[in-house]
Each structure stands twice: as C-alpha cells, then as structure tokens.
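Part of the complex only, each chain left as placed.
Chains here go by letter, A and B, matching the order in which they are written, and residues are numbered from 1 within each.
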Amino acid sequence: MTRTALPDLLIEPLVRAALIEDLGPSGDVTTEAVIAPELRYAARLNARQAGVISGAQLAAMAFRLVDASLQIDVLRSDGAQVTPGETVMTIAGSAASILSGERVALNFMGRLSGIATLTAAFVAETAGTGARITCTRKTTPGLRLVEKAAVRHGGGAAHRFSLSDAILIKDNHIAAAGGIASVLVQARKAASHMRRIEIEVDTLAQLDEVLATGGADVVLLDNMSTADLRAAVARVAGRLVTEASGNMRLERIAEVAAAGVDYISVGALTHSAPVLDLGLDF
Amino acid sequence: MTRTALPDLLIEPLVRAALIEDLGPSGDVTTEAVIAPELRYAARLNARQAGVISGAQLAAMAFRLVDASLQIDVLRSDGAQVTPGETVMTIAGSAASILSGERVALNFMGRLSGIATLTAAFVAETAGTGARITCTRKTTPGLRLVEKAAVRHGGGAAHRFSLSDAILIKDNHIAAAGGIASVLVQARKAASHMRRIEIEVDTLAQLDEVLATGGADVVLLDNMSTADLRAAVARVAGRLVTEASGNMRLERIAEVAAAGVDYISVGALTHSAPVLDLGLDF
C-alpha cells in the first residue's frame, strides 16, 4: 500500500537534532581514530524480530544528513510488516559515515517500529468489528509527530494532535465549568465550525446528560466496564461518535470492540511500547 | 540524599519545546473555552504505582514556564522512592495554567520515572556484589540528557554520553581496522590523555588478544554466557574494567553480577521501560 511520507520540512529538524546529540560536541572520536576515511561498506539494516516498520523515512534521512553521498535503498517502507532477518534498508558508501549515523537511525526505527508493532497487535484484536484503535497525547516530548505517524503505520487512527486542534472536555474541565450542561454550552459557543467537541463521561448518568444537552460530536467513555460500554453504545444510538478509554489492555480489546464503540484509545501505544529489535549488519 | 539538579540552561529548551508541541500553534482551545481565567486550583501530582521518581525537575519547570505565578512544591524529588498514592508535587494557582501544563509535566515524569524504576529493579539484583548497572546510547532522540539522568536517579551509573567523549571500539570497528591489535594501536595513538578506550570482545580468545596488546581501559564482554563472563573476569584479573552487555534480562542480572563484572549495561533501561503511572488530582 502506498503511504504518504511525512513532510521533510517537519522531520528534518528532529533528525538533525538527534544526530547532533549523538555526535556530541566534537564528533565521532572512535570512527575518526580507527576507520580509514576511504573505506567503503555495504550495510543491511535488518529486522531481528517480526513487526511493523516505522521510522524508515527518518533513518534514511539520518544517513543522508551525515553523508549525502551514501546510497540508500528502502526495501520495506513505513507501514510494512517484516519477518525476523528481513532487510529493511541497504546503505552503501563510506564506512565512517555509516558507523556515525547507525545509532540515530536505529534509535528512531526501533522506537517507532515498536509503537507500530504494538498498535498492530491492538488492531488485530478489533478484527470483524467497526472499532478503530487510536492513541492519546501521552507521547514522548518532542516526538509526537513521528509517534502519531507510527500509530497510523500500525493501522491505528489519528486523534487530535495538540491542545489547539479540537475541544476535548475532561472531568477536571467539567468540574471547573459547573457541570456537563454548562460546559457544553460554553464549548459550543467558543468552538468555530471547523472544530469538533468531545466530552468525557464516567457514568451512564453523565452520558444521559450529554445526550440531553447536545453540542458534542464525540463522547469519551472513560474507565467503564464492558457492560456499561455496551449500554452506552445503545443509548447513544449513533447520535455521537463513541470512544472508549482507560485501562485498555490488549487482552480486553476484542471484548471492548465487540461492545460496539467506534474508537478505542490506548495510551500505552506511545508511552510503553517496547522497542522493535533491528540491527545493522555489514 | 541530596542530588544535584540538571543545569536549567540545558533542560529549559527541552521543556519549552515540549510545551509548544503540546499547546499546538494556537493554544489550549478547550481550557480557553470553558475555564474562567480567574479560577484557582490546588492540585496534587500523585504516584499511582510504586517506583522511583525522575523528571520532577522538568515537571516543575513545565508548570513555571506556562505560568510563573504558579506555586509549586516538590515533595519527592528526583531519585526518591514513592508508594502508590504518595504526593510528589503540589501545584497551586490558575486552574487554566495547571490544566494547560498538566500533560507535558506528566509525559516527562511518567517516562523518566519509568526508566528510574526499571533501573532500580536491575540495581536491586546486584545487591551484595560490586557490579553496577549502566545504560547505553539507545536513548530516545532528543532526550538523552534526561534519560541518562533517570538511570542515575534509579541508582545506575553513567556511561559515555555521546560519540565525542570516549572511544568505544565495537565489532564493526575491529573488522574495519584490521583486527584487535591494529585497532588498539590506532586508538591509543589518537586518544588524548583525557579519553578512555573501551573495546568489545565476543570470545575469550579476543579477550586474550586485548590483554596481550594493551592500550584499553575497559573491555566490553558482549553476549557471553555467564560461564564465559566468569572466565573473562578471571583472565582480566583487575587489569581492565569489565562491562557485560547483550541480552541482559532482569532475571539473569543476579547471576551476571555474581560473575564478578564491574558494570552491566542494559539497553532496555532507556529503550523499553514502561511508563510509571502518575496523575494530577484536584
């Protein structure tokens, strides 16, 4: 499947900063000390585990920013499933350049492929239902763009990106604003026509109040039992998009999806995914 | 125990960038829509799991950068152990400001406390031995400074920070430079008096070659069985610092530590630590 790459204008600063962080203030002293500048290598970036690739665009950019003359071939691009031992990318050219860029390339790909792979595991649990897996704002500071892309590479859906691009009313907002009816009226008045409104509810009674008030587009069903989720979907009856969240462990997803919710949001996708093991072989 | 904070000059750019990322280009539209500017709150940032705190300095800075008039008290500072329900920090002042800074503060603390907590678990396994737990360069791009600090908060030791500050000769360097003897001679010639040299070996035969050649300060015993680690320590006989790495799962640490190595480096500390659950209560 063809996937659109992220805009280079947005990711180049990330990759550049990561390389500068890893080079340190005076450069790669090991490579400088022991690698002949004229030595040339062909390297393979291989998966050592099965999973879903994300970050190949950043890894390729890392090698290019270290040395524009490196020859890079991306064989399995972002969103592709790989098997253990499969080659994701080949890099040929100056050995010194490849060694200097290796760690940053792998750090990006390992982390992001870990997220994509975990997302894919959650998505697999929703098979046969209409539920979609999505993420939260619990992302690594500085990496939200690429972590949210990793969720999409794993088959997940986008959520709002930042506090700017949609209204999401949480329990603290409701309390501060004087209750559900009051907060929804204020929100609808402030929101322009291009902004969606989502509101969190913890109980079916709160859900009823949301439905009675109107003004919301999406309801976040937080920390509910699966039975309550089923009841909530029934009461909503298609009038709102439904999103379940809170304690969404992998083993519970199939049941939650079967309850009929539209979206299931999972913080762990971005805050607790283990790395996917990838390595460079020469 | 008193711990030295990280220099504000180095962490402020990180925190500022994270806040700008989360605010998005036009600010917190939800809070703006539904929270009265004059409303004041007292919030508690509580641990919801047992663990070791890291990132409190960054969280406090996040709230201060959002609103310098917030009153912030750090009750459990970086390196402290917490129990479920324990309050780490109190924040009082504008409700809107607290809500706008909450996610960034929690994202930093959750991730870094997760690293500190996992490190502490590894450190506990070394009790009664001289072995120290340390980390690698497998850190999140952009966050190396604070992730390495989190390892120290969990009781781990520092490793080199970047490619600039020590020579670490890996298998690919050895191959490219013509073998162990050759690479060590080149490295010693290039290294100044302020730079340590570490070299990776995979076998006892390689170790013998390192010992015979001289010139190294530290030897990295990579992917060895515990029996081989024991043999390696015996052959080194104190002439080099020893560091074990590769496949260092938690359940194996006690045995590796007992083998007599000086350091055990664990990539998972920074690349695969799950988040520590923390939350803001009003």
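General remarks:
We take it that a contact is a pair of C-beta atoms (placed from the backbone, for glycine too) under 8 Å apart; a residue touches a chain by one contact, two chains touch by 3 or more.
Everything quoted here is computed from the prediction, not taken from an experiment.
In this structure file the full complex is assembled from 6 copies of one chain, 2 of which are shown.
One rule holds in what follows: only the chains that are shown with their structure count from here on.
Between the Cα centres of subunit A and subunit B there is a gap of 23 Å. Considering their complex, residues 14-15, 17-18, 21-36, 39, 41, 95, 99-100, 103-104, 106-108, 110-111, 114, 137-144, 161-169, 172-173, 175-177, 183, 186-187, 189-191, 195, 267-268, 271-272, 274-275, 280, 282 of subunit A touch subunit B.
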